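Only one protein chain is missing from this complex, and each of the others stays in its spot.
Order as written gives the chain letters A and B; numbering starts at 1 within each chain.
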Amino acid sequence: MKSTIEYIERVSNGSVDIKKETEEVLSNLDSLNDKYHYLGAISTGLARELSNNVSIKPKGRLAGVYVSVKDCIAVKGVETRSSSRILSGYKPVFNATVINKIISEGAIIIGKTTQDEFGFGSFSTNTGIGIKQPVNPFDIQRAAGGSSGGSAGMAQVADFPHISLGESTGGSIASPASFCGVVGLTPTYGLVSRYGLLDYANSMDKIGPIGKTVEDCALMLSIIAGHDEKDSTSYNPANSKEKSDDGSKNIDYTKNIDRPISGMKIGIVKESLGEGVDESIKNKVNECASDLKAQGAIIEEISLAVPSEYALPSYYIIAVCEASTNLAKYCGMRYGKHESLKGNFNEYFTKVRSKHFGQEAKRRIILGTFARMAGFRDAYYLKALKVRTVIINEYKKAFKNVDALLTPTMPVLPPRFDEIKNLSVLQNYMMDVLTVGPNLAGLPHINIPYGMIDGLPVGVMLSGDHFCEEKLLNVAFNIEKNAP
Amino acid sequence: MFESEIVIGLEVHAELDTNTKLFCSCPREGNDKRNSRVCPICLGHPGSKPVMNKKVLDYGLRFGLAIGCNIAKSLVFSRKSYFYPDMAKNYQITQFEIPLCSNGIIKLSSGKKIKINRAHIEEDPAALTHPAGINDSAYVLVDYNRSGNPLIEIVTEPDMTSPNEARDFMKELIKILNYLEIFDTDSCIIKADANISIRESGYKRVEVKNITGFKEIERALMYEVERQKQAVSEGAEILMETRSWDAAKGITCSLRLKESEEDYGYITDPDLVPIDVSDELIETIKKNMPELHHAKLDKYKKNISEEDAKVISSNHKLAAIYDEVCEEIDPVFAGRWIRRELMRVMNYNKIEFEDLKIKPSHLIDLFKLIIEGSITDSVGQKIMEKLVEEPFDVNEYVNSNSLKTISDNSELKKICKQVINENPQAAEELKAGNTKSLNFMVGQVMRITKGKADAKKLVEIFKSIF
Partner (left out) sequence: MNVDHDLIIKVAGLSRIKLTDEEVKEFTPQLKEVLEFFTVLDKINTDDVEPSFHPIEIKNALRDDTPGKCLNQEEALENTEHKNDGFFRGPGAV
């Protein structure tokens, strides 16, 4: 397929009958969805409206590009429920900032992608009650990865110009990207506005693109990145002491993406190639390292013992603490699932929440409530925050010596659904072991598909220092061009 | 630990007089149509995020600095989790570990110092209506116009020893808040929760919630002290509980047993970031701080009596009027007329300062006329009475009603002679040197001239006749 950027050019020249294209895309979505369950809601009306606008004014850096949006990102007038039954029927009265941005650049939104309920999962097998799980595009008996399973799946199967907007808290962009054989970019925390993102863990949630190519992801990032005054945690170069490699606004991340990378220092994280990671996956990483070396990069082995051991528990504690407060608002008042107003408010809230939250949501709410209770708060919540500091410092130290870190993305190939059922809750959590480090530390990281093993995709993950997306994408592009 | 018979601590929530809410740009007041001064943020819509109102920090700092608090180096917010139908998010954004202000003092008019443990910033929940009373309503009605309004919470040490003292504290606090121009009695709510215990029960603490305004606080606490004393004398146990003040019925009723602190599961709010409270900011706030009543009192005392100065400085609206009038009128004159005449008329007509419509310009016009002799004191007093009822243009009124002082000697002499003729008995006594009769005769002339005669001249004229 021709590149997305070429397609956009043709749209801008008026050489694409965009309304016709849209009808064709829409007509195939139902059957696609029947097979794969990637879309929890198809936004036919909105797609036609935006398509109409683009046909009148075919301008914009995303002109005519079809975008699917993870269900946790608010799209005005389109059912947005983070794949949870407790928000069934909820249609936001506002757009997330990223949605406004892509619409103003000519994107055509086709629907909301399925995910683990509120982001709680690594396989997208924890979709909410009554919501079908997305399946792996290469084997529908296997998981698509999570929690942005629907987004990654769509990115793989879409045979039209398409980029998805996913979201990552502990690895939810990289993981499904790896399992579905697509590129998934998680930007630095704070680079992309969280306004309109239904929160999982506010200090770790990041919206990022999932697409077929590194270039597509770079293009999308250029549009969604930037300070938003509606999000207090949005990176504001004017205010922050943070020394950013890239500076500030309106960076075109596709520019210079293909610069040669000779002389770049890439660190292979020793602990990521240890026990618990499939041999075949480790081999892929080594293959990638060899290719980078052949391109003139300097490969170094790096040890990150502290993040490797402590990032997972630290991440989960902070995540469930924040999540349990974020989910308190879902109680059958003002929006979402209602029940009849019988009983006092405690009884009512309990009824709504107990009935409509899925199992994993309940588990994480309980864990999070516990970890910040008086008497436990210091040992869990505060301790995890301090460990986060230590971990961030370790990464910062490492980036003084290397430009990027290379690891596998997932320790296993996409498992079958029946295999996943046999995993304990803790074993599920452990699947994030390779992605939680960069996520906890807010570092930008990207999954690059690196061939297949036994007919299933495998990816390698590259992580960079805060706000070093340009460098990261540059190396990623060069990995991708030689990938098997 | 405690020595007094009654121990009272207060937790006061005062709404800050800003244009917009604490974390969103909805107007804080204005359109009162239900649920129309709202947005996704104050409605707790999924995905919405708070952004802090700069003005609230300024106001919080004004208060802390005014009462001598330690100021935190950084403004940090926490989430206090609890479930209630008036909560938009089922957590309140408030301050937990490090309040903006701590360890201040508020001095009562009696001189007693009440220690302020902390003052911090938090958001208001929505307004709840129980259609059939709190205990009997199957459902509640919620209006989110109030949701997200900025509050300052002021927590005292348990330093008050009587309901009376609690009332004095509230009065003093409201005065300070008014003077700092961070609180407007007309548009801002102030509520208090009180912790009260008595010696007889071994100082078992009871919390009384939902007390609005300083008048209610004395009522509520007097009732509660009586209730507790009675319970003890009857041998009943005082439960450590939370009670609600029902102003209409004049009683407190039990809300829930206060076994232990509810577990609020505090976390630092991850949707907000720390705000530096720099030394520069503090200096700027200090420089631009409105004058407090203590400072005004000291200033006024230089010109007028301490007692008059106290009265004028004790009400910030009155002080503001006085300050503006003094820009054009001699402060001694202004002090006398405002303290004696204006307040006399207001008290007589039972008019509160909140309802006073007179503007400084009215008083300036009036006082100028008196000072230059265009009207007499007596006429001035009458005009003051009318002004308090309904203000009007003083100069126009004086002209159209011919109220100017009569100072023409021949005219005055004519009237004096008329009075002498009408009152021969008094005239004789006056001739004999009786001062009472002189006053009487002067009074008669004043009556005839409707107060417009120049009294000093009358005395001279009468003296010259005899």
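Heads up, the rule we're going with is that a residue touches a chain if its C-beta (ideal position, glycine included) is under 8 Å from a C-beta of that chain, and two chains touch if they have at least 3 such contacts.
Everything numeric in this text was worked out from a predicted model, so none of it was measured.
Check A:Val11, A:Leu26, A:Ala158 or A:Ala328 against the missing chain and you find that the one touching it is A:Ala328.
Checked against the full complex, the candidates A:Ala158, A:Ala289 or A:Ile317 give a single residue touching the omitted chain, namely A:Ile317. For the options A:Tyr36, A:Tyr66 or A:Tyr90, the residue in contact with the chain missing from this view is A:Tyr90. Residue-wise, the contact with the chain that is not shown comes from A:His338, picked out of A:Lys35, A:Lys255 or A:His338. Contact with the chain that does not appear here is found for just one residue of A:Asn236, A:Ser272 or A:Ser308, A:Asn236.
In the full complex, chain B makes contact with the omitted chain through residues 18-20, 24-27, 33-40, 43, 51-57, 83, 85, 128-130, 134-135, 137-144, 263, 265, 268, 270, 272-276. Considering the complete assembly, chain A touches the hidden chain via residues 90-91, 93, 188-190, 203-204, 229, 232-236, 239-242, 306, 309-310, 313-314, 316-317, 324, 328, 331-336, 338, 341-351, 353-354, 357, 359, 362-363, 365-367, 369-371, 373, 376, 379-380, 382-390, 392, 424-426, 429, 440-443, 466.
What we mean here is this: only the chains that are shown with their structure count from here on.
Chain A and chain B have Cα centroids separated by 55 Å.
Only residues 73-74, 80, 82, 87, 90, 92-94, 96, 194-199, 201-203, 229-233, 321-322, 324-325, 328-331, 333-335, 341-342, 345-346, 349, 369, 372-374, 377, 381 of chain A touch chain B when the two sit together in their complex.
Here chain B touches chain A in the complex through residues 40, 43-52, 79, 81, 83-85, 88-91, 138-140, 142, 261, 263, 265-267, 270-273, going by the rule given at the top.
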